[in-house]
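Left out: one protein chain. Kept in place: all the others.
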């Protein structure tokens, strides 16, 4: 059996050994969500899983199976639920999944968790899921769990962004299926990217409010929220390097080495 | 972009095109569950996903992302929840996940679903999840969904079992981490099998009742419920052939071609 | 006041006295479900209650009020939900009922429980309900509860089945409203059996999958899944004797005498 | 098969025939609750079931299986949850049970329901359960259900109460395990009444508030809230006559004949 | 900053100081519910808040923010849900709100609570909410919370009612939008009362049952259940004096001074 950082590839005695030795559990949160005509539905699964895998190698952690379905897509950050193929969970279902997963591993002895979110809309219900998990563990008499929760894209150097966006980084919100995600996919899974289908669209310009159901013209037709042209694997590598290095540093700072 | 049977690898317009053309959605149900010292925690993810993939190729279907966490393991069929690494969901969480996934795809136009279960304990909560999905879809005015739900191991010829178990097939319940699952893993992911760790254990002999919390001696120490010795990839191939052929036939019968 | 094994017939001081003396609580799980044209809707209430009553007499236990409504009927094991009169609960409602009942009795001092299931589809949601009950009791600081959970029909001798089915016992799944249940009813409540209405049907032959909503021809018209002809009270007595004797033995083994 | 008013004793075709002919479904709501040292735990099951049975005979209705467990007992009306043997459901569990039962029968064609409550604390969660049932049925496109909900003890003539309480009827709230319930039990199930154990207690005098957890002295030790001395079957008959006659009249008025 | 009895007007250190000194938290339960053509929708918010404010001044307590939405209105006590503007919560939502609020304050050190209900239909779901809160706090290891729960209108002297209703007080149930509530509003918020719109209606005469959906003629057209004519601020003052004096006395008795 290979010595894998993916806990799914370990046998239970191997898992137990590592966890008893203090291995940190990294739980990537994905989604099945449209990412434009040029990217697959699993972008938000692949990216946080890849980040978690590399971080786990650095810190001797274990990557738990990535959640394949996430919280509902929003028009201003993910295109919205009306795109065919975007398949999401109610907030309660998503939060309870995290609660149950953390709780079970806590009952089995894990005490250190890092949730690595790869889908913007997962942020809040994962906060709730983690809060419920710790509440349930306290009810079981377990009070020494420590958990981090992060969005991987927040771990990037200003300089990297300046290199990628010479005109100024416009912020993460619209980076859906755009330059950043496309570049990371070109670095990690180029076989799943069809550059010929990148839409010739400029950056979306949403009003500062949600409107439901979304009226005609509110949604982006392609599902891409900003310009993806110019994406390349090299940019993806810059980003991945930052994500892995900086998350590793944060974990080392918080959990020690 | 490759032409994949995994919907996660399609872009949303590709998903839409296939679903509008009537593609059947196959949803594999997995688990993160101990499978003895010689098998990894993801056996119940790998096997139904592989079956679904092959069936999808035959019928032009689409495989939805496999649920990575399943319903709680039971001592008599999966070893029970006390094994470290076995990470499960409450019944409600699991059923609601299925409800949400089917509902969302139904709202996006999918009308034909096949749930391919790979973890014994998922059976009942997946029945409930499917029932809730169809109820919710009726509330949305969608009444023409048709869905199958099956355990893949029920699709095997008597003769195959006779070949594998010359002394008589003792039934599926104890085939946890045993000859059948080990052989399928040797066929599909030999890199994740460590034959040297197969326990020298005979078939478990459970009383016909559950007892909670499990008393000492009730659980199998290794997590293996029957003998795994003699497993080989060839047996795995026989089984896989049966599963794929017979499930394909059932789908063709129920959904037409 | 009679000295009853039914806790419902005791006053609260009597209940308290017995429970403090260590009386085991037996909770029968019933259903309101079609059982063909010759049997009433309460077969699954009457049978586990009768078994529980006899067992309770042997072991000095107390029978809690039987749950009158069970989890949803499935076509392959109970005919399915489409039969008028089959009145069922959602899985969550059913599981929560068991959780609440066990929890309350646990809070009042009961520590030993036996769930005696009389309706096939109740099996899984009762596992969940029991798990939730013990979780809630742990949160209340109560960690010494011990509980069994069983299906009464699993307690029968091979020889008894051979006597009843000289051609070989075909398995419990299709024994819905068939020879076994009809015979037990003839033994216990012959006034509720109308032998003249036993359908002239052979054994059902279901494919190994569920299909929802059930297509025409998938369901048995009568609601009977196997042949009920030949049922008699004597067979019912054989079965009842086995059930009571063997469950009593199991309880004595697990809980002591 | 007997021609029973209890739907549980009918076969499914018999149920269907009656419901299609317009039979009203009467659903009694019980409880498993202390009723002092002289009465059994099932008083609140027996009484509404008996009332429902008689009413059903008059109007050609069907009595659904009585809910055996009710909502939590309150100190001021039922003694409170701290009495051993009082075994209750959370409000959500109780409401969902009613929702599920009514919904299922509605899906099978029943359109006229009467909920006959026999446990004070059930009143509010049964209002909620009925509201949720009708909401769910509307979502299924069923909008012609009509339902009544009542407490059986509200159907009594002023003169009857004056005859029973020559000093003036002090109101129903404290009539827990007292003269009225004891008399009804003496009329219906004298075998379950132990007159020798009626406590020598006067009427409880609760402050106009709840206090949790109940402090010492707040609860009645015996569980009886008013004087039960003087109970007799004749009084029980008077009450039963009123209940049945007046509920029958109300049903006839609302549902026609 | 003013020294307010409303905790919402305190800073967090002020709140902490008062709670650590033992301040009782008073939580008023309101509703947004029709109160006839002459009263606003917030009667059930204003009245318990005013009572709580005065009581808090007497006992040095803190008034938590009043719940603005209550449990569903019933026809016999509040007119029913069919009146436009009556905006209510499901029982679970309402109970969970109370659970969460009490739990959070308990986690922050509050140990003494008084729920002051101002909307009849809130009574039962607030009992449940309080029970769930204390259960959750026990799971957190907090077992020394003491809570009262009351309806403010129950705190009135017989003599006051006799003065107001010289013909005899007909009971609180129909006092919806009638003499008592109108007088209290004239005392507290005369600007929100339009005496010219008091309907010329006599006392409602409901049958002793609920019927859903309410048939024509079952509901009061105006939403007023009894006569509101003759309301005046002086009567409101009498009532308010009683409410405040008697609730203060009860709190002093239970919690000490």
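A, B, C, D and E label the chains in the order they appear, each numbered from 1.
Going forward, a contact is a pair of C-beta atoms (placed from the backbone, for glycine too) under 8 Å apart; a residue touches a chain by one contact, two chains touch by 3 or more.
It should be emphasised that the depicted structure is a prediction, and the values quoted were computed from it without experimental measurement.
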Contact list for the unshown chain, restricted to visible chains: A, B, D, E
Touch with the omitted chain, as defined above, among E:162, E:194 or E:234: E:194
Selected residue (touches chain absent from view) among A:47, A:130 or A:204: A:130
Option from E:41, E:142, E:219 or E:232 whose C-beta touches the chain left out: E:41
Where the unshown chain meets chain D, residue by residue: 135, 138-139
For chain A, the residues touching the chain missing from this view: 72, 74, 90-92, 95, 121, 123-125, 127-128, 130-132, 134, 146-151, 154-155, 207-213, 215, 250, 254
Hidden partner interface residues of chain E, rising order: 1-2, 7-13, 15-16, 19, 32, 34-42, 45, 64-69, 81, 83-90, 92-93, 96-97, 99-101, 104-105, 108-109, 191-194, 197, 223
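Convention: only the chains that are shown with their structure count from here on.
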Residue-number overlap at the chain D/chain E interface, same or different (half cut): same
Averaged-CA centre spacing for the pair chain C and chain A, given as whole angstrom: 46
Residues of chain A whose C-beta touches two or more other chains: 139
Arrangement of touching chains [line / ring / star / complete / other]: other
Chain pairs in mutual contact under the definition given at the outset: A-B, A-C, A-E, B-C, B-D, C-D, C-E, D-E
